[in-house]
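With one protein chain withheld, the remaining protein chains of the complex are depicted in position.
This part shows chain A:
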Amino acid sequence: MSELVPESRQKPVVPMKPVGINANLLGYIGIDTIIEQMRKKTMKTGFDFNIMVVGQSGLGKSTLVNTLFKSQVSRKSSGWNREEKIPKTVEIKAIGHVIEEGGVKMKLTVIDTPGFGDQINNENCWEPIEKYINEQYEKFLKEEVNIARKKRIPDTRVHCCLYFISPTGHSLRPLDLEFMKHLSKVVNIIPVIAKADTMTLEEKTEFKQRVRKELEVNGIEFYPQKEFDEDLEDKTENDKIRQESMPFAVVGSDKEYQVNGKRVLGRKTPWGIIEVENLTHCEFALLRDFVIRTHLQDLKEVTHNIHYETYRAKRLNDNGGLPPMTSETEENHESNL
């Protein structure tokens, strides 16, 4: 007679409450080596990161992305012709790269959205973008629902969306508000003020304050979202970023100049050289550190644990608790009828 079977059916977790034992007092066991083991494993498998840039044409999206990843990752560098016409509808162009640094291999995908906000009538121009994002979630869901699953499901979901705000100095445009309202629920949006070298310091602070207020008034939760702060430490750290630094006012450049004997990325103007990585000139370094050096993993996790789960729950609920159908069988279904 097995006693534990009825117990495990009700509650698979162990019956006894965990007893806290501080192993430090009794001699070294070696549990902390799991950190190293984990690190090694993740280095071997590599990382995926998908970043989307949205904004009107001419705001410097491609340049900024190139500057962020210090290589020619934008679509403009992969055969796209500068003389190409602005597309009539919003197109989605995704380009993948493999970059390696410090033994860490990253598969970076930059998703560009040429044509956003460029037409005369921009109604619903966020829809193709929303559709694309949901398509990626759908792809992942289908893979996850398979019986024989792949060992590592390829992750094409958009982890981060940089939204470029035009530096008018006044306030957000209705298009900006509409876009962010619709998409802040499905993807992590990081608003960025483009071409910040057109504003003086005072103009910059005022503009940022106004933008922050407008976002708050409209109920737009950009990344890092307040509701996902896990503990006090996160909260204070993120609060500081949310209330002081964001949206980051950036300047992008992939050209180098000599300043004080050092080669720096910058923009040369008759009145001086704007150094991209100088914190007194613009906030590019903050953006870079924020996105890449501290919150990269968090961006992926919020996308996976929250946005993707929301999508999945909604999808399964709509289907009546059933996993989604493939399009082929949908056709077969119809042909059978």
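We adopt the following convention: a contact is a pair of C-beta atoms (placed from the backbone, for glycine too) under 8 Å apart; a residue touches a chain by one contact, two chains touch by 3 or more; residues count from 1.
As a convention for this text, contacts and distances are computed from a predicted model.
Participant: Of the candidate names "Septin 11", "3-dehydrosphinganine reductase", "cysteine desulfurase" or "Small ribosomal subunit protein uS9m", which one corresponds to the UniProt protein name of the undepicted chain?
Facilitator: The UniProt record for the chain left out of view names it "Septin 11".
Participant: Tell me which residue among A:93, A:182 or A:210 touches the hidden chain in the full complex.
Facilitator: Candidates A:93, A:182 or A:210; residue touching the omitted chain: A:93.
Participant: Go through chain A and note every residue touching the omitted chain.
Facilitator: 1-5, 8-9, 12-24, 26-44, 47, 49, 68-73, 75, 77-82, 93-104, 106-107, 109, 145-149, 151, 230-231, 254-256, 263, 265, 288-289, 292-298, 301, 305, 309, 312-313, 316-317, 319, 321-326, 328-330, 332-333
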